[in-house]
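With one protein chain removed, the remaining protein chains of the complex are shown where they sit.
Moving on to subunit A:
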Amino acid sequence: MSTVVAEKVDLTPTTAGPAIREGAFGNARALACRECGHEIELGPHYACSECFGPLEIAYDFPVVTREEIEAGPRNIWRYKALLPVPTDIEQSPNMEPGFTRLLKAGNLGRELGIDNLWVKDDSTNPTNSFKDRVVACALSAATEFHSKVFACPSTGNLANAVAAAGARAGIKTVVFIPSNLETPKQVNSAVFTESLVAVNGNYDDVNKLASEIAGEEEGWAFVNVNVRPYYAEGSKTLGYEIAEQLGWRLPDQIVIPVASGSQLTKVHKAFQELIKLGLVEDKPYKVFGAQAEGCSPVSAAYKTGTDAIRPVKPDTIAKSLAIGNPADGIYVLDICRQTGGAVEDITDDEVRAGIVLLARTEGIFTETAGGTTVGVLKKLVETGQLDTTLETVVINTGHGLKTLDAIAGQVGPAATIDPSYAAFRATGLA
């Protein structure tokens, strides 16, 4: 190993471009490294200059009341005081995502034997996934940094959200996807942008390319690369909404899908912020992570009791969760272990079964990520890892119309008949 000690050099990144306006990031104070705590001023940076660790937004929160939040718009901007966005955020054209429904899932609960179950249904966002939340925050940051291009590497849902938000905001978009992505997700992006780029490779290959481009091209805001600290904060709004919709209290248990792991860590961060701000009662809650077996590096590390997450080559129908080298995986492990939760995985057949189960019990058509979460919920019950007497929330992150191929061979007509009453009677459906 090297014992050479670096000369003292200034490693603080510089922010090129026009000046950033006062209040551009609301109550955000700085970017702080989650690993070593080193802080730098707010800018389009994502990795710590000291240790390469992930940068997170640090805040100086004022007093925030339930009444102030409840008086806000029925979208994520009702929580703008808790996000890195300016106070006039509603004035900029954006998708106004969030405040999606929290549904009491009595039928699914009875099917699984869970007394008190809720589904947070984020498939009703403007582009039908939770990604509209994070993209709205990233768009605000890109605007404040005077970026000329709004871009992302994506497993599909993010590409949809970036392309649509960019169109609405009038900023050029370029989105990169793996070339084997489901056709509906390609169409759902291409309709909004002329610059959809299909890359021959998996998501991790696409992500590597995006990181290289972000390091070379001036003025490009890659939502989940160089403006990732701002983008990721958007997922906190899932946690805020769940608490508010439950009547300003936290659930006992929550099940969240894990791709990079960012969403799970941010929902936990949201719950902790609500406690610190006195907006909810401080109480214990358990966080569970859900993965598909064909891409389960975090679940594997959880089960073997290690902190070392070994990257994998994804092979699963749950493509929106197919991140083989999850950036926030280690933090998912910490949170699930600390709160008494777990990380679990299921097979692709169980993912398909999860999609159908949610559809036929609650009338919610979820994509493969939601099938994974519902399937894992079922497995957690069957293996005794989840307490069925406690109030539980499961997050549905996207709409099933995006991944029709996954279950096209599983569901279809019960019978094909001639147009006669006799033929109908013969089906036995009456």
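General observations
The rule is simple: a residue touches a chain if its C-beta (ideal position, glycine included) is under 8 Å from a C-beta of that chain, and two chains touch if they have at least 3 such contacts; residues count from 1.
Note that contacts and distances are computed from a predicted model.
Only one of "NADH-quinone oxidoreductase subunit M", "Molybdopterin synthase subunit MoaD", "ATP-binding cassette domain-containing protein" or "Transport permease protein" fits the UniProt record of the hidden chain, and that name is "Molybdopterin synthase subunit MoaD".
Only one of A:326, A:341 or A:400 touches the chain withheld from this view, namely A:326.
Touch with the chain omitted from the figure is made, among A:147, A:224 or A:316, by A:224.
For the options A:259, A:287, A:301 or A:353, the residue in contact with the chain missing from this view is A:259.
Residues of subunit A that touch the chain left out of view are 1-2, 4-7, 9-11, 13, 35, 46-49, 51-55, 130-131, 134, 153, 155, 158, 201, 203-205, 207-208, 210-212, 214-216, 222, 224-225, 228, 231-232, 235, 259-263, 310-311, 313, 323, 325-328, 330.
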